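First comes the structure, then the notes that go with it.
Apart from one protein chain that is not included, each protein chain of the complex appears where it belongs.
Chain nomenclature is as follows: A, B, C, D, E, F and G, assigned in order of appearance, with residue numbering initiated at 1 for each chain independently.
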Amino acid sequence: MQEKELEQLLGQVASGEMDLAKAKEMLLHLPYEELQFAKIDHHREMRQGVCEVIYGAGKTAKQISQILQHLLAVPGGNLLATRVEKEKAAYVQSQVPQAQYDAVSRLLYVRRKQEEKGLVLVLCAGTADLPVAEEAALTADLLGAKVQRVYDVGVAGIHRLLEQYPLLRQANVLIVVAGMEGALASVVGGLVEKPVIAVPTSVGYGASFDGLAALLAMLNSCSAGITVVNIDNGFGAGFAAANINRFMKEDESC
Amino acid sequence: MQEKELEQLLGQVASGEMDLAKAKEMLLHLPYEELQFAKIDHHREMRQGVCEVIYGAGKTAKQISQILQHLLAVPGGNLLATRVEKEKAAYVQSQVPQAQYDAVSRLLYVRRKQEEKGLVLVLCAGTADLPVAEEAALTADLLGAKVQRVYDVGVAGIHRLLEQYPLLRQANVLIVVAGMEGALASVVGGLVEKPVIAVPTSVGYGASFDGLAALLAMLNSCSAGITVVNIDNGFGAGFAAANINRFMKEDESC
Amino acid sequence: MQEKELEQLLGQVASGEMDLAKAKEMLLHLPYEELQFAKIDHHREMRQGVCEVIYGAGKTAKQISQILQHLLAVPGGNLLATRVEKEKAAYVQSQVPQAQYDAVSRLLYVRRKQEEKGLVLVLCAGTADLPVAEEAALTADLLGAKVQRVYDVGVAGIHRLLEQYPLLRQANVLIVVAGMEGALASVVGGLVEKPVIAVPTSVGYGASFDGLAALLAMLNSCSAGITVVNIDNGFGAGFAAANINRFMKEDESC
Amino acid sequence: MQEKELEQLLGQVASGEMDLAKAKEMLLHLPYEELQFAKIDHHREMRQGVCEVIYGAGKTAKQISQILQHLLAVPGGNLLATRVEKEKAAYVQSQVPQAQYDAVSRLLYVRRKQEEKGLVLVLCAGTADLPVAEEAALTADLLGAKVQRVYDVGVAGIHRLLEQYPLLRQANVLIVVAGMEGALASVVGGLVEKPVIAVPTSVGYGASFDGLAALLAMLNSCSAGITVVNIDNGFGAGFAAANINRFMKEDESC
Amino acid sequence: MQEKELEQLLGQVASGEMDLAKAKEMLLHLPYEELQFAKIDHHREMRQGVCEVIYGAGKTAKQISQILQHLLAVPGGNLLATRVEKEKAAYVQSQVPQAQYDAVSRLLYVRRKQEEKGLVLVLCAGTADLPVAEEAALTADLLGAKVQRVYDVGVAGIHRLLEQYPLLRQANVLIVVAGMEGALASVVGGLVEKPVIAVPTSVGYGASFDGLAALLAMLNSCSAGITVVNIDNGFGAGFAAANINRFMKEDESC
Amino acid sequence: MQEKELEQLLGQVASGEMDLAKAKEMLLHLPYEELQFAKIDHHREMRQGVCEVIYGAGKTAKQISQILQHLLAVPGGNLLATRVEKEKAAYVQSQVPQAQYDAVSRLLYVRRKQEEKGLVLVLCAGTADLPVAEEAALTADLLGAKVQRVYDVGVAGIHRLLEQYPLLRQANVLIVVAGMEGALASVVGGLVEKPVIAVPTSVGYGASFDGLAALLAMLNSCSAGITVVNIDNGFGAGFAAANINRFMKEDESC
Amino acid sequence: MQEKELEQLLGQVASGEMDLAKAKEMLLHLPYEELQFAKIDHHREMRQGVCEVIYGAGKTAKQISQILQHLLAVPGGNLLATRVEKEKAAYVQSQVPQAQYDAVSRLLYVRRKQEEKGLVLVLCAGTADLPVAEEAALTADLLGAKVQRVYDVGVAGIHRLLEQYPLLRQANVLIVVAGMEGALASVVGGLVEKPVIAVPTSVGYGASFDGLAALLAMLNSCSAGITVVNIDNGFGAGFAAANINRFMKEDESC
Partner (left out) sequence: MQEKELEQLLGQVASGEMDLAKAKEMLLHLPYEELQFAKIDHHREMRQGVCEVIYGAGKTAKQISQILQHLLAVPGGNLLATRVEKEKAAYVQSQVPQAQYDAVSRLLYVRRKQEEKGLVLVLCAGTADLPVAEEAALTADLLGAKVQRVYDVGVAGIHRLLEQYPLLRQANVLIVVAGMEGALASVVGGLVEKPVIAVPTSVGYGASFDGLAALLAMLNSCSAGITVVNIDNGFGAGFAAANINRFMKEDESC
């Protein structure tokens, strides 16, 4: 349509129907709605069609269902809806039979591609951090990364973490999920040279202030180069990790 | 320059030098740098050239001086630099003799137009709020509003405020500047029907937490429709007030 | 009544029934209850009778019902009760059949006048911000403004917002509703010259701290002249916007 | 008992059964458990037996019931249990028929004395503040004060408060209960010379942060000499006010 | 003057010079500035002329000097300026020789009356709390109270406080000044039945957060009826205490 | 197993099957997984097998059940699961009949040893602090300490605490549990010379901010040497106290 | 003196000069000032006279000097003044030649006894934590403990800490001093079974919020039984550690 209008205008210029000054004027004042000409990857979805993401919180089961059906009509990558409660998921699955639901991470997804690139390692400190860790792991997986999990390696028993040292060094990107004092991120950050993404969780009580303690700790990590996402934002960490992993050199993972 | 390129392209279309498909392609993929074609009022400066604003904090005296000289080369409205310390101001004035400096509000300005439209009323609770109140008042003034000041009308002596009732009702927009518990905004908001902009100040000690107490109070005002700016942000309030005042019907001020 | 008493007193002075000293004494000690002599628009309701507002939170369905019936007995403008839960609304509607209820914004209202003055534009970043955005939009509407909605234009897909550029420039007042990082307000503020009122919402999780992140972001906006209301205070923003819009010059909306 | 031991010791000294050195030694090392000798008014209950207070929160209905029965066995003043939920109150009343329950303030009490001394005035800003205001009022009443209520006098409609000016000046002590921005305390504090006790309430939303806004506002009041109690602590304010009122000169209330 | 105008008006009514309708009109629309007719004690100064208070912070030495000279021209009570720095005080004293300066409390004052009514007891926990304690003590003294000091009775050495028990019970009002954990207020509150006013100080470091720890502790005191003022607000506590003390029955102090 | 591998390697070195350089290389690069060679007491459990601790929060009844059964298969000390809700406890008890449940502290445990070493004294301020106090007391008990409780000794009635003075001086370690203003810790800290561990609780309302007030107060205690654990962390305090008590000299308690 | 009065009273009882009832009465009403009878270790100083502590902050050089001279007049243990600035220390040393000053920890002390009991280990994460670590170390030393320092063992290089493992296991008490994210405390807590005292420091910037990040992290440590002191409170940690160390069994350290 808009391409057509442009075609028309240029045709008129070519044919002399429209004089140059007017054409220039029209193009100069080209309002913002013409911006779709530019190739913005809107919603920051990955161009290779690896995955489309729906932010599930605040959407009805019906809305999620319809969006998924809409996306499934077109061939493409994996589809992912985050923060979907159990009941909503059941409804969506009744409408979209291909959809799978992971109750721990509350992710609802349709897997249409299986990629296993590089290595994203997801570590977590305690069992209570599992929902966030799984959100990170499954997100990275659906976004095309090979994912491995190293759970229950809290710093209070440092040897459990150190036993995993060789594995740590193999990862392209490491996601560290921890609540309470969030110290795991700093220790891991000191052991590897690859990018480390820290996810504070709201696990804890009292002066954890719903994850604030872990968040502040991770932001103040003495291990250089650790970056941090929002409290309980497993999705964000998985997304960022898969993103970095995707652009990494194959042979870099030793 | 870029206009020229566009002219050239259209010329080539008109002359047949460039075929339509290629022209369309080029225009379709028109990258964002072409956006200056669109008429964005950048820096949100007022189009009528009433005033150009320089955020003075973090700029050297020399930088401010050069920007002012640059702006003065072109005829236009008033020029205003905010948060300029005394020493910087002295230097700038030695370079730009037209520049005036108001030590209370730390505003440095060149007045090239005198407008006195409508009425912006600036109220403040105590004498310590004066620098912020003056920043608001002088900003609104330079932006073309008629400004009146009603100072030292804190709610602890409510009669002082009530004595100004007729004046309050005449204003197009009211700016209420108060530190400590910031109650003045609510009381004023209850007395008038015109827009009220509240400016919390960092005046106070102890549990005022550098203006947090006043800020929260103003955000929670029981008087409907009061809007709030950042702590000590006299400039923002003056700007917003002048902006509203500028678009108001003349005969509305009773 | 009280006018009568005053008349009587003056009559007695004129007739010599009351001596001057006593009359002076009585008038000097004129207690505050005589203040209703002065013309205060109490409750800051708009004098033109556009709208009466009832703060619904903390009131019983019966109380709201009675107040509405009381107000309906007198001819006048629209009536509006805020923050009314579904169940309460149902009861009120059983008693006051004219009352309409909007479940999204939780506004209960009786529309007795239809005005469509100027243009208030309500923008919101995501679908979860809708209840607050609708509270703002419907409030402004009931207070006499023509209202348009531009929803789901979060800054993560900036082109969606830019496409609305011409519409943005037409509005008299813009209300920007956003949770999470609240960045939309700053971007909109940079695109228009009309007053922008920002409403932070409690949408988000973790370090959004129930809207604190968005609130602070909006208060610190680098776009000059944005003013802010309380978290989730759609009503306050709608009220302020309608108020500014009402006093604006007709021909100002381009 | 312990008095008896002391008696015995002194008897032994008098009779020569115990030598002076040993008696001195025993008295010198008199351990702390002997402290009940001293007349401490424990629980800070009023000595005149006006009222005994039970902090109801965290106590079972049965516990409250037993304590009341125990206290009722001895003649004395009024009995008061705070923060008692409806269900608990019903049980207690089934066991202690004299007990009355006020559902608004959640106070459960047995009135055995009626005193109406001086005047404590309880003001509140909005209807949502009522539970706290009533807790203050009924507490002061049960502690022997004459109490008057002036409700719904928020500062957004300042004339409603000013109409009560003569009454304000009559009170011995004033309790100001307000949520949201808590401005009422400052205005009242500026109108009277008697002690003003401010009670912030958790009424509000968003940036009221459960009463923090009102608390900070009241602590920063520009009206000298206002004192503040904890958020929603109507009991504390009523207690303090009754306490001050009790010691005031009769003729002081003008 | 204004009394004169009223007199005149009434005279004109009496003499028939002014007709009733016009007189009624004038009195009915009596604007707010006529409010001084009513007897508001503005600045909440005490009517008996005990003391006039100047808030010194943010005022120049010259301003304070002029206000004092102005007040001294009229016979009256004591004069008090708070938060006056040493250098300012020296200047004021050079201009107002009667002025005395207390460097600890930073109070500058002129004593014109000596009253020693009742008993206000000022307690403080540590030597670092002295400036605030002295501000409270001297303020209460200048406002007409007999004041006694009990310093350095922190709860870490509870016996030091308990030794003062008889004195504690004699006071009409007790001011408790404490930084760090502010526990002293609760202990004193449990020992006496008279009003206790708690003043948190900014004494401490680290997690005292400039007095926040003490402030919160005092607001949450388990001793019923303690009221609190702002951090470091010795003046406010002294003012409130003197105010309560002034209205107390003479014979109440045992 | 790993011991075997090492044995093998050394055997090969001894037998000359492996040359020295290769053996050195293998041992030098001994990866971290060999760390279990070192004798780390993982989980910081006490080596004497006094007690094994399971953090119950976030674990299912089944998981707790299985862990307990696993641990019971091996002879050893007491077993303890913290923060176990009533329903979970019932299930576990149906599977592990030896398990006892304390509903107040929400501790589920199997007592296999009875030790009564030294003396840990647990004090609490009010009845609402009981769950935390009991968690501390029972934890210390299961970890081998003799425990005594001194409850309801809030500082508002200081004599109740002072009566326990001799007992206070007998304890090896004192745990002070208090919500609201947490002043009890400072007073106790001033009365004894033994280690004092303070536990803030979330008991309170309003400005207690879920235990923040007590936490800050305890951290700022003016009694030297008090150490603090997280809000409501009775387990942590009991653990630390039992730990200190365990290493104390027998004859030190007097 | 007071002993004398008691002697006298008992003498009068014995001689019959005072009758029993009156003596009983006098003793019963024995006011609190008699409390010095009881043997309270005031200021919580150690009874063995190991050390007397002066809180130096807020005291003048002269005051510190006089207190030290006063204490030196009596034979006894070490003397310690905390938080003494360099200039004050120089003055004190000019008056009290025996006094030594440690500029890093700002401790001023007179060593009169040398004890080296047990082992207190002080660890710190970075060189910026040194002032606090040294305050802890020197305090513990002066209070009679043998002290060893393990500095610069931040968790970003975990091997540096692990190299010290044997030493860690030898200590009676461990003090862990760390700013930024404070993770060191959790790691150390997981490696040893002895008491660990964590000291957050204000080292860091941005979201360390002057030590809040480290404080929260330490309070939320996943290593059981860690206790925490105020931010930068090296003295408190040293005091507590020496106190625990002092009562520990000799043979326990290994």
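The criterion applied here is as follows: contacts are C-beta pairs under 8 Å (C-beta built on N, C-alpha and C of every residue); 3 or more make two chains touch, one makes a residue touch a chain.
Quick caveat: nothing in here was measured; it's all calculated off a predicted structure.
Undergrad: Identify the residue among F:Val13, F:Ala57 or F:Leu71 that touches the chain left out of the display.
TA: F:Val13
Undergrad: May I ask which residue of A:Val53, A:Leu68 or A:Ala125 touches the chain that does not appear here?
TA: A:Val53
Undergrad: Using the touch definition from the top, which of C:Leu9, C:Ala23, C:Leu108 or C:Ala125 touches the missing chain?
TA: Final answer for the missing-chain contact: C:Ala125.
Undergrad: Going by the touch rule given at the top, which residues of chain A touch the chain that is not shown?
TA: Residues of chain A in touch with the missing chain: 38, 40-42, 44, 46-47, 53, 165, 172, 189-195, 197, 215, 219-220, 223-231, 235-237, 239-240, 243-244, 247-250, 252.
Undergrad: List every residue of chain C that touches the chain not included in the displayed model.
TA: 125-126, 154-158, 162, 180-183, 185-187, 189-191, 204, 206-209, 212-214, 216-224
Undergrad: On chain F, what residues meet the omitted chain?
TA: 3, 6-7, 10-11, 13-14, 16, 20, 23-24, 27-32, 37-39
Keep this in mind: only the chains that are shown with their structure count from here on.
Undergrad: Both chain C and chain F are touched by which chains?
TA: Where chain C and chain F share a partner, that partner set is A, D, E.
Undergrad: If every step must land on a chain the current one touches, say how few steps get you from chain A to chain G.
TA: So the least number of steps between the two chains is 1.
Undergrad: If you line up contacts by residue number, which pair in C-E, C-D or B-D shares over half of them with A-G? Let me know.
TA: B-D
Undergrad: When you check chain G against every other chain, which residues touch at least two of them?
TA: 31-32, 38, 40, 42, 44, 189-191, 212, 215, 219-220, 223-224, 230-231
Undergrad: In graph terms, with chains as vertices and touches as edges, which category applies: line, ring, star, complete, or other?
TA: Drawn as a graph, the chains match no named shape, so other.
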